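Of the protein chains in this complex, all but one are displayed in their positions.
Up next is chain A:
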Amino acid sequence: MMTDSEVLPAHDAPAARTAAAARREHVGRLLQHHGALIVLAVLVVVGSVAFDFFATPENAASVVVSSSFLAIIALGMTFVIISGGIDLSVGSLFVLGGVLAAYGSQAGVVVALLLPLAVCGTFGLVQGLIIARTGMAPFIVTLAGLLGVRGLMLALSNEGATTYLVKNPAFAALGQGELFGLTYPVYIAAALALLCMLLLQRTGFGQNVFAIGGNEHAATLMGVPVVRTKVLVYLMSGLLAGLAGALNAARLSSGVTILGIGLELDVIAAVVIGGTLLTGGAGSVTGTVSGVLLLGVIQSLINQIGDLTSSFQQVVSGGFLALVVIAQRLLSKAQRLN
């Protein structure tokens, strides 16, 4: 039999530990949310010092302009990944959107925009319905989407032999027109990013996305409309990919079919580098935008170093992605220990 002398653990010790843990947690969260932004700032400073050409308005504009299309797709992908899913079909949808926009531009600006949105949105919707209703793995469903859409695009363009040119000047202006030295897609991407930020942080839909990715079972028990939210997330991803494709077609004045292979992987990389957990439940729009710009700056810097071919951009991006994932793993481990 035990005696009464057995004491309970003192409560003061945990209090001290909690303070240190809270500090660690705070630093961890800061790195998680703004790690990409910090690295981006460092790279910009280093690049400006090292290369004369880097810190010019022309170069900055070129980085921002070329990043805007990736950014639009990455916004949708951010919601998908936070909800605990993945969308591999966005690269194909981007290309299909471009081809459809170029094709539709024969009938005017409205058709050139609506046609890709309608078709790509439908693909996103169907994928979302399959994933949410049947519980099939998003990886498989959207992989099927990737292959199917690519095939459809090849059929539309006679295996790439036919390239639809954008002859409608109004539509071309959408991709090429400039305001303060930046093309319109940059402003469109920025406006969408602000909208997505609001959607993610300040609406019930955004909260539901976080809840589903954080703990789907708990979310169900808490009354979150899981199916509806998931469907919306994939619909959004499809729409944004189609829009990015349309804008790109307007910029290039043609629906180019060879671009966009493997683009989905760049998008996922940008989102993850931006601090969104690949396992879902955490992430931010600002992180994604930083991640996209970071990839753009890396590419720009590699281009400055004349000896290296642009293939090295992928080596560096890949290495960086690996570092981010390892860092995330360590951070979440440290946080769990508390």
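For the reader, a short list of remarks on this structure follows.
Keep this in mind: a residue touches a chain if its C-beta (ideal position, glycine included) is under 8 Å from a C-beta of that chain, and two chains touch if they have at least 3 such contacts; residues count from 1.
As a convention for this text, contacts and distances are computed from a predicted model.
Look at the chain that isn't drawn here: its UniProt entry, checked against "Sugar ABC transporter ATP-binding protein", "Glycosyltransferase 2-like domain-containing protein", "Carrier domain-containing protein" or "NADH-quinone oxidoreductase subunit N", names it "Sugar ABC transporter ATP-binding protein".
Of the candidate positions A:Leu88, A:Val119, A:Val186 or A:Ala211, contact with the unshown chain belongs to A:Ala211.
From the set A:Ser66, A:Thr220 or A:Gln314, the residue in touch with the chain omitted from the display is A:Thr220, counting the whole complex.
Among the residues A:Ile38, A:Ala137, A:Leu198 or A:Ile261, only A:Leu198 touches the chain that is left out of the figure.
The missing chain lies against chain A, touching residues 1-2, 4-9, 11, 14, 21-22, 25, 29, 198, 201-204, 207-208, 210-211, 214-215, 217-224, 277, 281-282, 335-336, 338.
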